[in-house]
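Omission of a single protein chain aside, the complex is shown with its protein chains in their original locations.
Then we have chain A:
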Amino acid sequence: MEAALDIKERNPFIATKGKQKVSLRCDADSISGCVSQRACVYCGARVVLNPVTDAAHLVHGPIGCSSYTWDIRGSLSSGDDLYRNSFSTELQEHDVIFGGEPKLSRAIDEIVAKYQPKLFFVYSTCIVGVIGDDLEAVCKRSAQKHGITIIPVQSSGFIGNKSAGYRAACDALLRLITPEQPLPRKANSVNYLGDFNLAGEAWIIRNYLTEIGVSVNSVFTGDSNFDSLREATAGSLNIMQCAGSMTYLATKMQDEFQIPYLRVSFLGMEDTADSLRKIADYFGDPAMLARAEMLIARETEATSPIIAAYRGHFNGKKAAVYVGGGFKAISLIKQFREIGIEVVLIGTQTGRPDEYDTINDLVNDGTVILDDANPAELERFMTQQGADLLVGGVKERPLAYKLGIAFIDHNHDRKHPLSGYIGAVNFAKEVYSTLCSPVWNYIYDWGGENRG
């Protein structure tokens, strides 16, 4: 795999932090013929909307698109579980030639008859974009026929990358939440944007906010449903965890409904405390601020010794990070610092210029920063930088293991919450269990020498 960098077009997407600031190229199309880790527009739309628990998520396209996204992310529900089904119009050759609209109407009828959902998201896939089915019209007709809400999601796979899908999802959500009459504002209430309730993370944050006297009005979209989302514009503030997927919605809600937004992060102790203070500050209530400080003090006191104990095992260890969005990458640098690990390689699939600037400011000299990396580059730089641990998603896991490097899933496959103080402990614990596992002692070099 020597040739990872043989391709000149990739050079602008890779930088090494040094005295001279280099601006990284990002937000561009991938190069044909690369092994890219990126997904498509439909994927972006689906991962944002999928946690809406009582919606029928109907994929208008051939079977694959719905198969691969069936229960794709571990977003938990406190009630409905219709979202865990996989609905597809299963377009066939005949439909491709003569159009898939009739089949789409029939599929909607059938699902209505069987499940009586209040809400449909109908996703367009690559092929629907090409054959030109009028999704809008079919959804409108079916919605009238059944008296329910049916929202088309314009997510043909080829019209951009995952970010375009986030936008398509936000557009769909906007249609859902826009009220006929303005809703009365609820005091001290927030909408929590960009938490998908993986492993119940949204519930943890809801508890913190409730404790300091902030009510959570709607979550976008973790454990959300038709009714809770329709109430969204009653919230008085939007707080946004995943900026990659939700910035567009937050700015739209600011423009259209005059709901301001704050960027927050609940990954790691430092970011969690900062975010709670920021929220309490916004509402300007001294009692709320006091409660926030109490919570922070209590949780910090309980969490710090546990983290410190783990930290003791991580002397001199180095981490590589390759995640979807830039904001998560930023949080992870700080969180690794909390547990005494230096990040020596950091990359994202869809990071934006300002995020890469922040990353550049945060990391130490010599850290490699890269956009839209392929496995060959990841391998090369992980080895070169001497990383002991990789943070990534499904496809990166076996790559790290093959290199004898520890791994943490910070994507859809995470099985315990990584948000808040509980999450900070889980994170340290997971780093410990993967980095310090005895399995690494069994990788021998030729000659039987233990790499240990």
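As a convention for this text, a residue touches a chain if its C-beta (ideal position, glycine included) is under 8 Å from a C-beta of that chain, and two chains touch if they have at least 3 such contacts; residues count from 1.
As a convention for this text, contacts and distances are computed from a predicted model.
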Which of "RNA polymerase sigma-70 factor (Sigma-E family)", "Glutaredoxin", "Nitrogenase molybdenum-iron protein beta chain" or "Binding-protein-dependent transporters inner membrane component" matches, in UniProt, the chain that is not displayed: "Nitrogenase molybdenum-iron protein beta chain"
Listed residues A:263, A:397 or A:429, member touching the removed chain: A:397
Which residue of A:50, A:88 or A:163 touches the chain not shown here: A:88
Option touching the unshown chain, where A:50, A:66, A:154 or A:367 are the choices: A:66
Residues belonging to chain A that touch the chain removed from view: 1, 3-4, 6-7, 29-43, 58, 61-70, 81-82, 84-93, 95-96, 103, 106-107, 109-111, 113-115, 125-127, 129-131, 157-161, 375-376, 379, 394-395, 397-399, 401-404, 443, 445, 451
